[in-house]
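With one protein chain held back, the other chains of the complex are shown just where they sit.
Chain naming follows the written order as A and B, and within any one chain the residues start at number 1.
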Amino acid sequence: MLATSRPHRQRRALTYHIASLVALLAFWWLLSYYTNSAHIIHGASALPSPLSVLNAIAGLSVFLAPGTPTTLAHGLAALWQNTLVSAERLLGGVLLGAAIGITAGLLLAWSKLVRLLVQGPVLLVRTIPLMALVPLFLAWWGGTSFGILAFIAFAVFSVVVISTVEAAGNVPPELVNLARTLGAARFRIYRTVILPAIVPAVIGGLRVVIGIGWALLLAGEYLGAQNGLGHVLIMAEDYLYTARMALIVVMIMVYTFVLDRLFTLAADWITRWMPKD
Amino acid sequence: MKMNTSTTRMPPKGRVAEHNTDAVGAPGIGSRLAIARYWARAETKVLPLVGVLIFLGLWQTLASVLGPYKLPALTSLWPQVVTDLWKNRLLEAQGGGSHGLAPDIVYTIESTLSGGALGVCLGLFVGLAMGRSYIVRGWLEWPIQLGRTIPPLAIIPFLVIWFGPARSAQVGVVLFSTTVVVVVTTTAAIRNVDPIYSRRALTLGASSNRIFATIILPAIVPEVLAGIRVAIGLAWGVEVVSEYAGAPAGMGTVFEKMIPYEALAVIIVAIFWVTVMAVLVDLLIVLTRRRLTRWMPRASR
Partner (left out) sequence: MSEITIEHLSVSFTRRRAGAFAALQDVSAHITPQTFVAILGLSGSGKTTLLNVVAGLLQPTSGRVLLDGRPITGPGSDRGVVFQQDALFMWRSVVKNVEYGLEVKGMPRAQRRALAEHWLTVVGLKDFAHFFPKELSGGMKKRCQLAMVLANEPTTLLMDEPYGALDYVTKCQLQDELLALLHTTPKTTLFVTHDIEEALYLSDRVLILSRGRLIADMPVTFDSPRTNDLRLSPEFAIAKQRLWRSLDGATQQRPLSLTGLPASIPEQP
């Protein structure tokens, strides 16, 4: 707190970190052991043990095709297949939303008239809690992949368009003036000054959406998809396969972590020209 | 925009601003500038209004093309906004009770606000403890980071199994999602406090407890309130979606019952009311923040 990051404290912090993970795992295991003997609902434990979560992979085979033998390989294949479906919706939505958001944002930054005209409706739509909009997208497209993709794209768009307009307004005027004195015309200034200058802000906006990306995807898939991880989760819940539910949650945690790491790596590389505070 | 108020605008080619001589104080110029200034101010108020009107007009036109199952017309929607509050036939036929949306709105408000309030308290407590003691931080940092990667909706099924589909499941999900956001913003806010303030207090002889109470706590208020704002904003959506999993009432159950019938009018009215609630609560938070951060320069508030 008082800016005292002494080396021995850092070393001890790492010990605590590792200890906390071990404790968490042990706690989970013990708790599942006791609840298993006490609380069994329709043959499923209320809190599956870590081991039974791993064992649940094979059970996913049923999602491949009716009559597929229950093996680990088939389970992994089913997991992979549904992951791909979900990832496609998520990444497709993010890319589509970001592309439209940046383009629209630049257009708005270009013209004050359009900006003022669009300001009101954008504010109106933006105040609606994002997840409350899921039913609307479902009603329009049903539980189709495109409906979920469109929902995520809309969420990304609504965040990116605002950060683009704000960032374009915050480009240091001396950079625009510099380009003008070097003879650049308006379109060139947009392409070579405004566009690169807003990249960090757009990435910041994207980071926020990607952080809740899986939550948005689940909200979409939860309410009516025919495949994908959200669908597997809902089916597992219907039949009270708690180990399978826990498996999906753990997989989503892993994906969130991996996606966040990859995004951070890419973002750091793209904005490597930025001074670090 | 006919006046020469904008200083960066260039005169037409080959002609350098011959209009008005030594501008300041010359008669006539003042009033021309006043008109320009008046329009510049009016423009920012009038055009957004025109924009909203265009948006509503577009909606109405699109609605007549798409039909009520894809986009209900505003004119038919408008009366329903109020009447659906007390009575809706379709909802009643689907087992949504005979009192329209009102009981569902109340249910959603109660669950969101109680889950949100509990989450804010828990989040503040944990976040402050982590900021105050590096031992607490050491133990909780990684579990919190793990918790961040869990989408709140993924734990709904477990809460339903453990506590049943009623109130406690929804409150639990909202509590979880709010707590995580508040903890993360609180610890980040404490990290962001400029060490110069603590050093100033240290040189004046303050103890570390006093520094925490008199420097760190006031300094993090704006950032923490911004975090609470985000957390509560998120809570409405989490609550509504979590109500899908068999809640006894709430806006989520309205959506669940209406989607199979493509009763888009009811869905839009319900979304409208969720938004109104969210905006009102958000306004309350913004007002609180304005009150608590009077000492900050206006630009950074």
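Everything that follows uses one rule, which is that a contact is a pair of C-beta atoms (placed from the backbone, for glycine too) under 8 Å apart; a residue touches a chain by one contact, two chains touch by 3 or more.
Just so you know, these numbers come straight off a predicted model, no measurement behind them.
Novice: Please pick, from A:111, A:127 or A:177, the residue that touches the omitted chain in the full complex.
Specialist: If we include the chain that is not displayed, A:177 is the one touching it.
Novice: Check each of A:193, A:212, A:232 or A:259 against the chain that is not shown and name the one that touches it.
Specialist: Once the missing chain is taken into account, the touching residue is A:193.
Novice: Which parts of chain A are in contact with the chain that was left out?
Specialist: Listed in rising order, the touching residues are 172, 174-175, 177-184, 188, 192-193, 196-197, 199, 272-275.
FYI, only the chains that are shown with their structure count from here on.
Novice: Sort out for me which residues of chain B touch chain A in the complex.
Specialist: Listed in rising order, the residues are 43-44, 47-52, 54-55, 70, 131-132, 134-135, 137-143, 146, 148-155, 157-158, 160-162, 190, 195, 198-199, 202, 208, 211-212, 216, 233-234, 236-238, 240-241, 244-245, 251, 255, 258-259, 262, 264, 267-268, 270-271, 274-275, 278-279, 282.
Novice: Flag every residue of chain A that touches chain B in the complex, lowest number first.
Specialist: Against chain B, the touching part of chain A is residues 1-3, 9, 12-13, 15-17, 19-21, 24, 41, 46, 113, 116-121, 124, 127-136, 138-140, 211-212, 214-215, 218-219, 222-224, 233-234, 236-237, 240, 242, 245-246, 248-249, 252-254, 256-257, 260.
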